[in-house]
Structures are given as C-alpha cells and as structure tokens.
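If you scroll down you'll find the structure; I have some questions about it.
Missing here is one protein chain; the remaining ones are kept as they sit in the complex.
All chains are identified by letter, namely A and B, in their written order; residue positions are counted from 1 within each chain.
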Amino acid sequence: MKKFQGASFFKGVYYTYVFLFLMYLLTPLLITAILAFNDNSAVSFPWKGFTFRWFFSNTPGSEGVFGEKRMMDAIGMSLKVASMVTVLATLLGISNAFLFERRDFFGKQFLYLLMLLPLIIPGVVLGISILSFSHRLSSFFNVVFGRKAGSFLNPGYWLVVFGQMSFITTLATLVITARLRRFDRTLEEAAMDLGANNMTAVILITLRFLAPAIFNAAVVAFLFSFNNFNTTYFLIGTEPTLPVLLYSRLRFGITPQINAVSVMLMFVTGLLGLLSVFSSGEKKQIRQK
Amino acid sequence: MRKLSYKTNKINNTNFLTLLIPFSLWIFLLIVLPHIELIKYSFSKKTGEFTLGNYLHFFKNTLYLNTYIRSAIFSLIVTCITFLLGFPLAFFVTKMATPKLRNIVMLLIILPFWISELIQVFAWVVMMRETGIISYFFQKIGLSSHNIELLYNDIAIGVGLVYTSILFMVIPIISTLSTLDDSLIEAAYDLGASFWNVLTEVAIPYAAPGIATGSIMVFMLTLGNFISVTLLGGKNSLWFTEQIYNQFILRFNWHQGSAFGILLLILSSLLVWGGLKITKQGMAEVLK
Partner (left out) sequence: MEGVNVRLVKIRKQFPSLVAVDDVSMTVPEGSFFSILGPSGGGKSTLLRIISGFERPDSGELYIGGKLVNDIPPNKRRTNLVFQHLALFPTMNVAQNIAFGLKRQGLAKADITKKISKVLALVDLKKFEQRKIHMLSGGQKQRVALARCLVLDPTVLLLDEPLGALDLKLRESMKLVLKRLQARVGTTFIYVTHDQSEALTMSNMIAVINKGHIEQISNPLELFYHPKSYFTATFIGDNNRWDGHVKSINKNGNCTVQIGGRSFEAVMGEEMVPEDKVSMFVRPEMLRIGVSAQSEEIRGKVKEVVFDGTYTRVLLNTMFGDQEMEILVKVAQSEDPLALKEGDVLSVCLKKGIGTVFLHRELQDAQTEL
C-alpha cells in the first residue's frame, strides 16, 4: 500500500538505503563464510581454491577445527555448560512464571523488579560479583567442612553455570511468562468441571499451551549461554569454553582455523535462532499484522 | 483475561512456597548476595579493613576517570547513531514494505542477531585489518598502493559497536511501530503533512516506548562491552570494562576491581533510570 506520497526519487533513495543497510549487516558474515573454504592461509583474498582442510585437517601445526583436541574440548565444554544452563534456567523459568502469574502476594512488584535486574547489570559485573561471592563461600566451606570441600565453587564448570544462570533465568522467565499471561484460564476451569483436579489440569492443559514458549525459552537459553563471554570469562578455570578460547587466540592474530570455527558457529546459531523465531507461540513482530 | 474471584485457580499456600523457594534461592544466591560481597570488597583493603581508598584512587587517577567518562560518552554517541541508522529501517519494514518483502527483510535481520558478538567482531577484523578484505579491495581498485590498517582506532570501535548492537535498537522499534495503524499516517497526510512531518510528529512519538527500550539496551550493551572494543581497538581502546578486567585478571587486585565494577554499575543504572524517566516508562513495561 503506498501510504507515503513522494517523488519516486525519494522512494528510490529510501530503497537504496535499506539495501545498503542489509549489505552492511550481511557482507562481513558472508565474506567470512566464503573465506572458510578458501585455500589461502592468510585469511583473505585472493581465492586459491576450494578446501575443507580448515575444518578437518590433522596436520600438526595446522589442524582443522575437528583435528585439534583443545578446540574440540572447548566446544565440548561450551555444550556441557549450555545444556545444564538450558535445563536449569528453563525449569526455573516455568516455576517463576507460575509464581508471578498465579498469585498476588505482598512485595510482588518489588520481587518482580528484582528479577528484571540481571538484565540491566553489565555482564562483567555479574561475573565479578559471582566470582567474589563464590570465593568467600568456597573459603567458608573449606573452613567448616574441611579442605577442598568448597572446591566445586572454584572457577570452573559449575561456577560458569551459576554465573550464566544469573541472567539467563530472567530471559527464560520473561519468555514463558509472556505466554502464560495469554492463557485463557477458563480452559483450566473447564478441565476441572470435567473432573480433573487442579494439578492435573495444569499439567495437561496449561503446560501443553506453554510448550512452544518453553521450547523457545530453551533455545534462547542455549544460545545465550553458548555465546556468552563477558560473564563467563571471569568464572572459567583451566578448561575454556569456545568463546573464551577463541578470544585468547584472537588476541594474537587470525588463523584460518578460527575462521572455520566461526563459520560453523554462525551456521549453527543462525539455524537455532531461526528455530527460536518460528517456535515461539506468540505472534511476534515477525508475523505480519 | 478476566479476574477470577474464586480461589480454585489461585495456587494454594504450599504450592506457593514451593515456587517461592527456587526463585528466592536464585535471586539471593546469584544476585543479591554476590553484589553485597562486591560492595564489601570495594570498601576493603587486602588486609580486610574498611577503606575508601579504592574509590579515592579512581577519582584521583586521571586515566581511570577519563576512561570512565569516555566510555559513557562514546556509548551515548553509539546509541544515537544506532537510532539514526536503525529507525528508517524499522519504519521501512513496518510501514513501507509489502508483506512479502517485509518477511524477507525481517528474516535477514534476525539472522545476525543470533550470531555471537565474537563472531561478528571477528568478521569485521577480517574485513578491516591490514591484510584484510577492505584493504585488498582498495588496492585492487587503485585507491591505495599498499596495505592499510583500518583497525585500532575509534572509528573501528564505533563501526563494530554499532554493528553488534543495532539490532537491539531496530527490533523493539519494529515491535512498537507494527501496532501503528495505517489510518493514522493517512490522516496525517490528509491534514497536510509531508513525509518528514509524518516521521517526526506521528511515527517517532508513537514509537517512543520501543525507542526507549532500544536505547537502554544499546547503551548498556555498549557500556559493558568487552570483546568488540578490545579486539577492534587494541591497546588504544581505553574502555572502562577493560580496567575491570585488568584489575581482576592481571593484577589480582579484586578490591580495586570491585570498586570499578560498582562504579560501572552505578553509571549504567543511572542512565537506565534517566532514560526511563525521560520517556516516562516503568521498567517492567519496557523490558517486556
């Protein structure tokens, strides 16, 4: 519908702007993707032929992504962390959603704001605060329960999980709450009228309704966890997650291997992102009016 | 949704407590107590005694203070740029594109949104470094005779920051603008408005909530940014988060680092609160 009346010239300029903007967004990513298959060890043009070696090669000193143990370990670590965070954050998200949507209680507004806080605290600060606190707790445990009792709170897997959960839980809660808010409670009433008790009604009817949002929350949690850097950086021990590993290598320069793994990540996270968009049960802004 | 006046659908007390416990554990153990700990650290010496020294050191040392102020101003500039570049796109997608075009464009802008910041920055390093793509093309078309280093300056940092955060500005604005009825735009034209009038008097005021959300998010992301700034700016980046990193990781001075962290938190919160006040929103609505 042509709502704006203007010279076609103006329209042309506008369309060009949009086109250039999209180019700006996508070109860097496209080029990086192309270069991952370029048989040129200086990650740049000219094109020297098509190759998969940056992914699969095993030659020492020039290993591909899958050929290097450290790289694979980092990927594994990221996956382990992300899985745990996804599960915990999603469960907490469901629990929180019901807590806030199903009952009014004293201090609810305040607690709700508290819950939103992690989103406006810089990731760095989240990281160092948890680092400090865990250090204190760890010493406490060591003193009270003996040596090494608090070691699970030292920088490492669990600390990273806890650190990421501080804000990812909020994200999951918001996603699920948004959907729960739109649930027609009379459906639960109908279920109870037909003989179900409260708990059964919730499980059979409400959770079913929430399923797309739960899935969406899980995807969001997974992505945010996998990609996280600022908070994770302070909490990681000797076994880095993939972003941490990449960062430390990038400080010294680019290798085609780093390019390759970036492209893989691009692909996977891009797909997961699309999944998140299409899985949400809401009419998000993507869908046309 | 109508309010239910009887209690069958409200959760009973035991269930309520069951739900309250994980929530409380999470909030207290992961947010409240850690930040209290952080505050305590910031006010103590390595020996454990109370001190204001960490904060005083910040104010007295011109490097830290300048970095702090520079980070804040830079972030504000980036926020403005993302608005100026992003609003026209949001308006296009919601009000000018045909439904088919709209879906395509939305898809194209959603994709980079999910790709991690590290990867985005990496792509720009590949483009902008001395032996990178842009340098290559400049030489190819004769604009330059040798490699040019485009990195390690403020422009590079700016480009990277805008790139990694612009979608956080565009998407909330799209969300708000999509509820703007076309008849409002037509009415404005009918009353004599030009395209510029429509933008400034109808579209932008209407989109104010989305603009506020977007601005707050972009500002926070930028102020708290670490990867883009350090990779694109190198040693000259002078970003406050880097100071925190230095204190914690390089110097093991957690006390000084905590003070910096608290200062960063205060700055970030102040500007969020200020932004909300200016546009008269409540935080809960903005973050939906």
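One rule holds for everything that comes next: a contact is a pair of C-beta atoms (placed from the backbone, for glycine too) under 8 Å apart; a residue touches a chain by one contact, two chains touch by 3 or more.
Keep in mind it's a predicted model, so treat the numbers as computed, not measured.
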Item to check | Contact with the hidden chain (one of B:S144, B:N197 or B:N246) | outcome: B:N197
Checklist outcome for this item: Contacting the left-out chain: of B:L17, B:L143 or B:L184, that is B:L184
Item to check | In chain B, positions touching the absent partner | outcome: 181, 183-184, 186-194, 197, 201-202, 205-206, 208
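To be clear about the criterion, only the chains that are shown with their structure count from here on.
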Checklist entry - Considering the complex alone, what residue numbers of chain A touch chain B? => result 1, 3-6, 10, 14, 17-18, 21-22, 24-26, 28-29, 31-32, 35, 42-46, 91-92, 95-96, 98-99, 102-103, 105, 111-126, 128-134, 136, 162-163, 165-166, 169, 174, 178, 181-185, 188-189, 192, 198, 223, 226-227, 229-230, 233-234, 243, 246-247, 250-251, 254, 258-259, 262, 265-266, 269-270, 272-274, 276-277, 285-286, 288-289
Checklist entry - What residues of chain B sit close enough to touch chain A in their complex? => result 1-2, 4, 8-11, 16, 19-20, 22-23, 26-27, 29-35, 37-38, 41, 85, 88-89, 92, 95-96, 99, 102-103, 105-120, 122-127, 129, 131-133, 136, 163, 171, 174-175, 178, 182, 185-186, 189, 195, 198, 216, 220, 223-224, 226-227, 230-231, 241, 244-245, 248-249, 254, 257-258, 261-262, 264-265, 268-269, 272, 283-284, 287-288
